[in-house]
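Below: one structure, written as structure tokens.
Yeah, one chain of the complex is gone here, protein chain that is, but the others are all in their spots.
Order of writing sets the labels: A and B. Residues in every chain begin at 1.
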Amino acid sequence: MKLAQIAQIINCRMTGNDVEIRRVAGIDEAEPGDLTFVSNRKYISHIPTTRASAIILGEDIAPVSIPSLRCDDPYLAFARALEIFFIPLRSSPGVHPTAVVEEDVTIGKSASIGAYVVIGRGCTIGDGVTLYPHVVLYPGVSVGDDSVLHSAVVVREECKIGRRVILQNGVVVGSDGFGFAPTKDGAFYKICQTGRVLIEDDVEIGANTTLDRAAVGDTIIRRGAKLDNLVQVGHGAQVGENSVLAAQVGVAGSTRIGNGVWVGGQVGFAGHLEVGDRAVITAQSGTSHDIPQGAVMSGSPAFDNSVWLRSVAAFPKLPGLLRRVRELEREIEKLKAAVSDNNSK
Amino acid sequence: MKLAQIAQIINCRMTGNDVEIRRVAGIDEAEPGDLTFVSNRKYISHIPTTRASAIILGEDIAPVSIPSLRCDDPYLAFARALEIFFIPLRSSPGVHPTAVVEEDVTIGKSASIGAYVVIGRGCTIGDGVTLYPHVVLYPGVSVGDDSVLHSAVVVREECKIGRRVILQNGVVVGSDGFGFAPTKDGAFYKICQTGRVLIEDDVEIGANTTLDRAAVGDTIIRRGAKLDNLVQVGHGAQVGENSVLAAQVGVAGSTRIGNGVWVGGQVGFAGHLEVGDRAVITAQSGTSHDIPQGAVMSGSPAFDNSVWLRSVAAFPKLPGLLRRVRELEREIEKLKAAVSDNNSK
Partner (left out) sequence: MKLAQIAQIINCRMTGNDVEIRRVAGIDEAEPGDLTFVSNRKYISHIPTTRASAIILGEDIAPVSIPSLRCDDPYLAFARALEIFFIPLRSSPGVHPTAVVEEDVTIGKSASIGAYVVIGRGCTIGDGVTLYPHVVLYPGVSVGDDSVLHSAVVVREECKIGRRVILQNGVVVGSDGFGFAPTKDGAFYKICQTGRVLIEDDVEIGANTTLDRAAVGDTIIRRGAKLDNLVQVGHGAQVGENSVLAAQVGVAGSTRIGNGVWVGGQVGFAGHLEVGDRAVITAQSGTSHDIPQGAVMSGSPAFDNSVWLRSVAAFPKLPGLLRRVRELEREIEKLKAAVSDNNSK
């Protein structure tokens, strides 16, 4: 396809000669015939050496020697360019003969139900839904229109999945929350977990992530939230709209994460917290305190990111500081002696 | 059901009028007709605004304006109240026609074997066991009476599961331990992992948690232990009776965790350690040292929790401390000059 045509489809301004493009590729892997892109400024220095035939760039980047497609949001333009060449996986509509579909199940138009899928009694599957092979839905589950559940996903009883939701492989929705009442003999009494997990529209959940149901009340992942792989969301927790949780984050029970929150990888939240809208928590941080709206927090336990940056920069100097303070103590002793000596003259 | 009747079943003292109860609910979500509870003192302040018709409370909480059920252990009373209204998931006894059951398998009375379950040669399944759809048991596995294995659980060859054990979805029992002998050319020689994983009675294991087998000897999860989601237990490790491991904890090979130990989320233990009975390790801590019985440890690397609390409170003051010490050094230089000046007068 000609670059000028791509420019039109993805709504960019073309500079340089029109060229034939066969593929979209990363800046270091690109070959002649490829269209590449720079959205992360870290890769600007790679532009002179790319072998790509053309490049998608922000309007603010200096002129380059190859044809470019300019726009305000090069990452979004790249995403759209990719779609031009990408042939997505397609599953044929219909119910595979090996699928086990129990009583009172409704399956929408053009849904695709793969091999060895199990759909429990009373489930509702929307139009255009894809259940890849080996998905298991316990009784009473609903899956909204155009959602995609990948192989080895399990959705437990009564949980509700919205529309256009994507669950990557191995996601567990609605496993029992970690709720036990300690007994006098040091053992634990299991509290039955009667709540549901509700996943709203346009959510994507990463591979092998687990979302627990609660004893009472619902665990909720709100519209547009994105959770990466191996994340844990505890019983009764909530993740707000368009919030982003990177891989291996843990959210303990009853904690409520607001809207538009960004959480770095391996962060941990204790239970029963409130995390305000648009807060940012950097990777590997942890907190057992509420986080105010818009705060940027780091560390374990977490505090203000700008103070944390200075504190961690100072940390390797701590052993030297201990030595210096010991030295100061000796100096002061000497001074005290000298001054007292002077005074007594 | 009348509140007075619930009081009798769950062994509480009723105050206020008898009312009709339809459901148990959380304090913020409760509606008229609901019974709610407070066990975490954090929620006492929510009592005046709850819409619930009645509340389960400790004997030590001040009188409230709605009918209450009083007892010494409101959390346990809540757990029992929940059961009155909860209709648990039931699986019909019998072996689903799609289950693959190999030779020499024994299946107990009223066990329920779901769709697409695979039971390897020589397995023994106790009375009242539920294997949900898509459970896989490798050869030689035994599962004790009344245990429940949820969909997508895999139990590897020769592993033993006790009675009344619950394995949430996606648990892997008995995957090969991470054992490799380095070779001279920088590669690794796989050590065959001949041990088993033994899970004793009354254990519950969370979704997508992994329990590895060892090269020699058994990995053991002792009676009553509770492991949350996405926990890793390495080859030959042991978790003691009634110990509790929160989500995303990692226990490296050969480490032995005692009885009644509490481990917070995302904690890491190096290999070959001993963790004493009733130790508490707070969230995100890590250690490569043994932990004494009853110790409360925090931090990475972990040390005594009370010292750690003061240390992390001091940490944000470290950059200021560096500045203050630099300032003191200058002051002392000035003082030394002044004193030496005085002395030479």
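FYI, contacts are C-beta pairs under 8 Å (C-beta built on N, C-alpha and C of every residue); 3 or more make two chains touch, one makes a residue touch a chain.
Remember, it's a predicted structure, so these values are computed and weren't measured experimentally.
Which of A:Glu158, A:Asp176, A:Glu200 or A:Asp228 touches the hidden chain is settled by the complete complex: it is A:Asp228. Although one chain is not drawn, its touching partners on chain B can still be listed: residues 100, 116, 118, 134, 136, 138-139, 152, 154, 156-157, 170, 172, 175-176, 178-183, 186-192, 194, 208, 210, 212, 214-217, 230, 232, 234, 236, 248, 250, 252, 266, 268, 270, 272, 286, 288, 299-301, 303-304, 307-308, 310-311, 313-315, 317-318, 321, 324-325, 328, 331-332, 335, 338-339, 341-342. The missing chain lies against chain A, touching residues 24-26, 29, 40, 42, 73, 75-76, 78-79, 82-83, 85-86, 88-89, 96, 98, 114-116, 132-134, 150-152, 166, 168-170, 202, 204, 206-208, 224, 226, 228-230, 242, 244, 246-248, 259-260, 265-266, 283-284, 300, 312, 315-316, 318-319, 321-322, 325, 328-329, 332, 335-336, 339, 342-343.
Just so we're on the same page, only the chains that are shown with their structure count from here on.
For the pair chain A and chain B, the distance between mean C-alpha positions equals 24 Å.
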